[in-house]
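Below: one structure, written as structure tokens.
Here the complex is missing a single protein chain, while all its other protein chains stay put.
A and B label the chains in the order they appear, each numbered from 1.
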Amino acid sequence: MNLILVAVIVLGVVGLVSALVLFLASKKFAVWEDPRIKQVSDVLPQANCGGCGYPGCSGFASACVKAAEGGSLSDLNCAPGGQAVMEQVAGILGLKASAAAPKVAVVRCQGTCDVRPHGVEFDGVHSCKIQNMTGMGETQCLYGCLGEGDCAAACLFGAITVNPATRIAEVDESKCTGCGACAKSCPRGIIELVPQGPKNRKVVVLCNNKDKGALATKECKVSCIGCGKCVKVCDKFEAITLGTNLAHIDPDKCKMCRKCEEACPRGAIKAFNFPPRKPKAEAAPVVSPASPKVEETVAKASASPIVEKKVETQKESETAV
Amino acid sequence: MKTFRIGGVHPAENKLSAGSPIREAALPKQAIFSMFQHIGAPAKPVVKKGDVVKVGTLLGEAVGFVSAPIYSSVSGKVSKVDVALDASDTRRMAVYVDVEGDEWEESIDRTPDLVRMEDRPDLDAQAIIEKIKQAGIVGMGGATFPCHVKLCPPPGQKAECVIINAVECEPYLTSDHSLMLEKTDEILVGVSLIMKAVNVNRAYIGIENNKPDAIRLMQEKAKAYPQIEIVPLKVQYPQGGEKQLIDAVIGRQVPAPPAIPISVGAVVQNVGTAFAIYEAVMKNKPLISRIITVTGKSVKTPSNLLARLGTPFSQLIDECGGLPADTGKIIGGGPMMGKALISLDIPMTKGSSGLLIMNDKEARRAAPEPCIRCAKCVSACPMGLEPYLLAKISSQYMWEEAEKEDIVSCIECGSCAFTCPSHRPLLDNIRLGKSTVMGIIRERAAKK
Partner (left out) sequence: MSNRLIVSLSPHVHSGDSIQKNMYGVCLALVPALVASLYFFGLGAAVVLLTSIVSCVFFEWAIAKFILRRERTSIMDGSAILTGILLGFNMPSNLPIWIIIIGALVAIGVGKMTFGGLGQNPFNPALVGRVFLLISFPAQMTTWPVSGSVEYLDAQTGATPLALMKWAIQSGDASVLQDIPSSVDMLIGAHGGSLGEVSAILLFIGCLFMIVRKIITWHIPVSILGTVALLSGVLHLVNPIYADPISVLCSGGLMLGACFMATDYVTSPMVPKGQIIYGVAIGALTVVIRNWGSYPEGMSFAILIMNAFTPLINTYCKPRRFGEVVRKEAKK
């Protein structure tokens, strides 16, 4: 009995002393943290993707709180969380969220094995960055996808994978949050973040080849050769500019008429998520020089009945499938 | 026997073409002159399509101090100025010349007579350096650093001795070896010229003792030059590395960057460069040709060819018995530091010391196994780094740690990956880390 009592007392005293030490230590070494940081952090997706440019979600949360003292969250955006999360964050901090267009990643290369043969074999670490150090890589194109999957490794959402058949990275738009981790990981800067677009529709030049036309033709069958035909058909909107032998579509100016897609002799421009084109006879008026004006005016009206019409056709096509 | 003090490996030497005399390669039908044949600013083309050029005509002029001009090595017509695949495996600006005949610029002295120092008492340091600069001479060992830059020490630093790199530590390569056997006198004059250019009276020629004939011959001929000492060195890779060579010959270690060899009083030049300097200064001949070793276990006649710059590699291989059927890899340079080429149409440049053809079996790497932490890479590293650690942190993109572990000191000699029993691609990852960290450092410097 005595023994048990002694044990209880000894253990109790040890426990009490330890608790006291812990209590004092926590008081003494306490670091004050703005409680809002935790609140903001709680609504963030906790993916720690780094897409915002800060190290992890807690870093972003403290950046938000700091920015709130300045009175604006305009420079901050949580891509995976999207508008909804940013509104919540703004709510916590008593601010209004600025509208940011959600973006998705696009791999600007269509050089599959068929159109861009792998002339040599790379034997080394499976990393695009390392293959890129050999110079040209496996294909003749200095600008195209290397297909080793650095982007896939960088993506925390499983939204980008390298297709083993084509050896090109492909984006799953339904999973892509637009955080931009893949774009940063690509040593050749092939991946571009573009606005999601209405109904996920967008028109993008899927090529990154800056070589002159003759060379670009040799390197890949679907390369942009910088011929400028797309620029000409887009003279109304001036959405397309020609860089170093490479066309680029400004998504803010693009009206999605898809004329450039048709005009491109190389098939380097691709329209995403549009319904399939109507058979040629019916489609003819669409490509006639008269129609773009119609589309333009309609698009400018911004009610976009055309888009709705296209959605219907898409539904039809889905049922047909 | 002297050698460097830290690390090192001894790869199988495979000097297949040792002892085979220098053969002159035939003129190509079309020569391609890359404007990127040296480290630094690329040369700017000064010819246009249709221009007629002779051997020794200027094709591209140097842009800035760290740069070198490029001369035509053939006579004929410029067919185009366009991008061309070069030894870096990328397409860069180049001048294409369709060869017609073999007409030389008259200023070039083509006689074989030896011109000694005594014959040209008018030469002073300034004149020699100017001549070297004009001739477009770069480091011929493969690094291709413009030669005149090294001969102009930064203010406040003075050279104490010249060290000539005749080590040729890369397996297979024998171009320097054959040069030493056949052009001994010219090399010694070239070395004297370098000594005069940097105003020192001591020169060492470091030769590995797997070339006893070259050591003997050089020692014999060097008796006439009391200021030049031949230093036989123990065979050890990478002795041809500039820092390792200085350590081996004069026992001084160049500190980490930004220190350069001149910080310890040494000017290092390759033996091929010494020969090129002789030709440039004494014979008024710009750098238009060099010795290249074409070799490989399946190559019919491994040889040392004296070839004009701009000759496509395919032609050099044809001279040595054609491309073997089992070719798996073609390497520009030696097997330790050379670059695997993606095409045979690539032309040779000022830095092409060798062309090595490996068969399919040799060319393939073995599958990597887990690291067993045997520390063989640590003991092999000639820079005293920890390759296993650098490779690991680089593959995890931990750039800050990589910088702290002195990744930028890596000389990319490949001793670590060569020695790794697990066949790990250590240098692939370290290279990635090194280039990224150097980019970060440059960025930081630019911000300041």
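As a working rule, a residue touches a chain if its C-beta (ideal position, glycine included) is under 8 Å from a C-beta of that chain, and two chains touch if they have at least 3 such contacts.
Because the structure is a prediction, the values reported are computed rather than measured.
Engineer: For the chain omitted from this view, which of the shown chains does it touch?
Structural biologist: A, B
Engineer: Looking at the full complex, which residue from B:V83, B:L217 or B:V378 touches the chain that isn't shown here?
Structural biologist: Considering the complete complex, B:V378 is the one touching the chain left out.
Engineer: If the hidden chain were put back, which of A:D42, A:E121 or A:D250 would touch it?
Structural biologist: A:E121
Engineer: Who touches the missing chain here, B:V83, B:L323, B:M398 or B:I440?
Structural biologist: B:L323
Engineer: List every residue of chain B that touches the chain not included in the displayed model.
Structural biologist: Residues of chain B in contact with the hidden chain: 6, 9, 11-12, 89, 171, 243, 247, 252-256, 259, 264, 323, 325, 327-331, 335-343, 356, 358, 360, 362-366, 369-376, 378-379, 381-386, 388, 406, 409, 412, 414-415, 417-423, 425, 427-428, 431.
Engineer: Touching the hidden chain in the full complex, which residues of chain A are there? Just list them.
Structural biologist: So the residues of chain A touching the missing chain come out as 118-124, 130, 133-134, 138.
What we mean here is this: only the chains that are shown with their structure count from here on.
Engineer: Over in the complex, which chain A residues touch chain B? Could you list them?
Structural biologist: 119-120, 123-125, 127, 129-130, 133-136, 142, 211-212, 215
Engineer: How about chain B: which of its residues touch chain A in the complex?
Structural biologist: For this pair, the touching residues of chain B are 83, 85, 88-91, 339-340, 342-343, 363-365, 395, 425, 428-429, 431-432, 435.
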